[in-house]
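For this view, one protein chain was removed and the others were kept in their places.
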Amino acid sequence: MAGPLRRVLVANRGEIALRVIRACRELGLETVAVHSEADSDSLPVRAADQAVCIGHAPSAKSYLDPRAIVGAALAYRADAIHPGYGFLSEKAAFAELCAEQGITFVGPDAGVIAQMGDKIAARRVAKAAGVPTTPGSEGAVADRAQALKIALEIGFPVLLKAAAGGGGRGMRIVTRAEDLERLLGEAMGEAAVAFGDPAIYVERYLTNVRHIEIQVLGDGEHVVHLGERDCSVQRRNQKLVEEAPSPVLDAELRRRIGESAVALCRQVGYKSAGTVEYILDQNSGEFYFMEMNTRIQVEHPVTEMVTGVDLVKWQLRIAGGEKLSLRQEGIRTHGHAIECRINAEDHEHGFAPCPGRVADYLAPGGPGVRVDSHMESGCEVPPYYDSLLAKVICWGENREEAVARMRRALGEIRLEGVKTTVAFHRQLLEHAEFCAGRCNTRFVHDVLGY
Amino acid sequence: MAGPLRRVLVANRGEIALRVIRACRELGLETVAVHSEADSDSLPVRAADQAVCIGHAPSAKSYLDPRAIVGAALAYRADAIHPGYGFLSEKAAFAELCAEQGITFVGPDAGVIAQMGDKIAARRVAKAAGVPTTPGSEGAVADRAQALKIALEIGFPVLLKAAAGGGGRGMRIVTRAEDLERLLGEAMGEAAVAFGDPAIYVERYLTNVRHIEIQVLGDGEHVVHLGERDCSVQRRNQKLVEEAPSPVLDAELRRRIGESAVALCRQVGYKSAGTVEYILDQNSGEFYFMEMNTRIQVEHPVTEMVTGVDLVKWQLRIAGGEKLSLRQEGIRTHGHAIECRINAEDHEHGFAPCPGRVADYLAPGGPGVRVDSHMESGCEVPPYYDSLLAKVICWGENREEAVARMRRALGEIRLEGVKTTVAFHRQLLEHAEFCAGRCNTRFVHDVLGY
Amino acid sequence: MSEPKLTQKDVQEILDLVESAAHVVDFSLKYGDVEVRVSRRDPAEGMQPAAASAVPASTVRPDVPAVPDAPAAPAKTATTGAAKAAGVPPGMVAIKAPMVGTFYRASAPGAAPFVEVGQKVTPDSVVCIIEVMKLMSSISAGVAGSVKEIRVADSEPVQFGQVLIVIEPDA
Partner (left out) sequence: MSEPKLTQKDVQEILDLVESAAHVVDFSLKYGDVEVRVSRRDPAEGMQPAAASAVPASTVRPDVPAVPDAPAAPAKTATTGAAKAAGVPPGMVAIKAPMVGTFYRASAPGAAPFVEVGQKVTPDSVVCIIEVMKLMSSISAGVAGSVKEIRVADSEPVQFGQVLIVIEPDA
């Protein structure tokens, strides 16, 4: 669907729904917020021009129901749907349904989503674009014998990964040849149950790695990257803190990774905002393509703060047919930004979710502090959805100032009534290794003990 | 007093007290917040490491009492006092008292404050530094005859201004020679009552002017400027909206004004943050020195957002003996920033102050939005002090984006229970002349009718 | 700030509890000045209108899940679905949208409306249609009575849980 947008349906909730509504408002676009019954009295629902209840609280009956969302877009005459992140944002079938019904999906084409959603297909695209991928199988392994052959070629330990997977399910680390058969069987079984597809591929297992990702914007013709984000502070593959620039990239490595992400996106004629994720092996200095996320990401504000580019507005502009006016040489980063995800979780008890009522909310403020949050005093954190309450993003002229500012901001935030991860972040920000910029993806587990 | 600071007493209240506390925290400095009885339960008081009540609610008995403040600094072992703006921030005698008592005053030396606080002395310094001043008398006029002679030289209308003055008192516009004697008498009488000094000087009265000011930082040796702020949206000499860069300066004019401010500061060996204020005659394109403010200003965040430089932290660093590491060529501005001052005032009734209780407060958030505010749900706005509740500062890649973002942010802010100037700002931001960047200092009165 | 209040979500959770407990037929809760009463029967036994209650059981086709009403929560604004569902007088039965879509009063453009105000209906009477992506779902009265109000104009969009039609059940 061509032509500038007029009314955008926001098919999400929480802070990202508010983020999209804010972008629409700044562009002069009308907004329709769809919501479940649990979110009727939420800030994004009240912030939108129009709010439409689409179903019961459980996501499957509301935010994950493509017919309810596209139906709402048609009934309330929205000409576009912004999916946010999570929920239906990377479901090719949903993008397809939007297209069928004449609704602009704010994101890449369904075909690109499908291609990048399949890890093996995505690896093939990466290889074709000359992007390094982790040494491992070309695609899914046919059987134990093939898996063993590849494992011996690349050397143990190896990682077994579900082709359709994510979030650690269908994943196994194999350190010895004799364990391969058993663990392959387990991984295939888990993948079949979790994703309906038992396909497993094998790759080198790297231990001292950082998670580096490149933000891209494409309009189907031009593609630019907006530098990297370092998301190495994770717990069980869940990102907790993200920053830009990475404390470990030098100018040359930064250029090479950035150019590889652009090459990958050119390969598929990428349209909209996207993120190419890499692992950086700190032992060898090599980087490898991991996957591509064909949507806006939770941590996108980090890039916005160092570049000044509003990524969500660009998503909407591109969806409305505008061409990218940004050129690679015009994109400069300034200073350093860090994001802490404040979740309603008890970090002292395995980061267990803690829904409840936020009695009193006060955002941190002052220089260099951005807060993306749907919190307000008296609001409910329902038990049905993810536990992200607020993203605090701090900018500084350098990493040291950004970290000092984040400590200051986390000392200010008031979120009474629910347990939050603020204390975890304050502990992290005092840790000498983190302050020195030295950590890998196992830091939270191995060093902090979570 | 030399050496790095350790504990800073914040001799102010409201948002600027919080601003200073935030800067101290980021620098690892301890804070002592002094407060009147009316502010015991305020956010800055709770944000500081230590809070000290210094007197009754009326300013004269607390925030304007030099002995109480310096006494508190001595008793509570603060080694420095940050005066914020207003109150004692430009009282040379206060800076002198601090020096006598061995307390570092965060600001320039008392002598410089005194010199710049006297308009005639300041004009002499400006002339000596080659900074253009409005055509007019060298200093105070001796009598009617001298005033008339000068007025005839520079041409009517002329402006009579109190040498010690400010805020419009002791000020008269004279359009005809026959009115001069009467108005000079009135102005002298008013100046004598208001400032204890009847000295009046005469200058050319300009009508189509913009208020342009240059932010400077000096360490006593080096001086840099951080570009201009345009503060032309005023009502009765009270600034309402400030922005950077100015929509009307070209690169050449910007360079000339900036360099003139630096020359002025070099002339007096300026130390700390300061602001050189100019009027820009839109008819002739000429700029003239108006006055210099030897303190941090309400609108400083506008400059911080386009330069990334934390001015308050630099004030503290310089006070602690650090040398400026900034060099003029390293200071770049990026994008555009606008500040709206949200006051507890009824703009439909002459901007009458409206103290009261803020039942519910929610700050705007998201990309490009900074909020400097001491508000929180349930807080009191006492009737004793100025009515500034919050400063909303929005950044954009260009002026258009900054304005769109400000409209969006002002639609989000929640300040229930008191009347505020939010509606005034929303009206202003929709006005075609403002959006086009066309307005002079009479805009709010002549065009908006306030 | 943290003094407990009964919110819409609490009410929803209570109702979910009641709904999931098959043996519960009548339920009432008094909390401060809010009173919640729910009466329900096994759908297999046919629908039966709720007694005068702040929360009448929903009355929609047996094949779509009921959309329980909630007393107006201390909501900050009244633009949401639940708020629109409020305001059904005691003794009346609200027919609510089981899905988001477009409301039609007739089977085709120009055809006679299914019902008019004042008209008698039986539980099987079709009272309206909701269209989603060209798929038409006909909505039955679910109760015998007469049409008291038609709250949505023809061809208007409706959200999930929105009151479409109010029926005064036969005594």
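The first chain written gets the first letter, and so on, giving A, B and C; residue counts start at 1 in each chain.
The working rule: a contact is a pair of C-beta atoms (placed from the backbone, for glycine too) under 8 Å apart; a residue touches a chain by one contact, two chains touch by 3 or more.
Computed from a prediction, not measured in an experiment: that's the story for all the values here.
Chemist: Need the list of shown chains touched by the one chain that isn't shown.
Modeler: B
Chemist: Check the options B:R46, B:K149, B:R255 or B:H445 and report the residue that touches the missing chain.
Modeler: Of all options in B:R46, B:K149, B:R255 or B:H445, contact with the hidden chain holds for B:R46.
Chemist: Among B:E259, B:D346 or B:E380, which one touches the chain that has been omitted from the display?
Modeler: Counting the whole complex, the residue in contact with the absent chain is B:E380.
Chemist: Just one of B:G14, B:G84, B:G320 or B:G417 touches the chain that is missing; which is it?
Modeler: Spelled out, the listed residue whose C-beta touches the missing chain is B:G417.
Chemist: State which residues belonging to chain B touch the missing partner chain.
Modeler: Residue positions of chain B that touch the missing chain: 34-35, 37-38, 40-41, 45-46, 50-57, 62, 67-68, 70-72, 74-77, 101, 357, 359-360, 377-378, 380, 382, 416-417.
Convention: only the chains that are shown with their structure count from here on.
Chemist: Quick one: chain A and chain C, Cα centre-to-centre, how many Å?
Modeler: Centre separation, chain A to chain C: 39 Å.
Chemist: What's the distance between the Cα centroids of chain B and chain C, rounded to whole Å?
Modeler: Using C-alpha averages as centres, the distance is 59 Å.
Chemist: Roughly how far is chain A from chain B, centre to centre by C-alpha average, rounded to an integer in Å?
Modeler: 43
Chemist: Counting only residues that touch at least 2 other chains, which ones in chain B make the list?
Modeler: If we look for residues of chain B contacting two or more partner chains, we find 377.
Chemist: Considering chain C alone, which of its residues make contact with at least two other chains?
Modeler: Where chain C meets two or more other chains at a single residue, that happens at 1.
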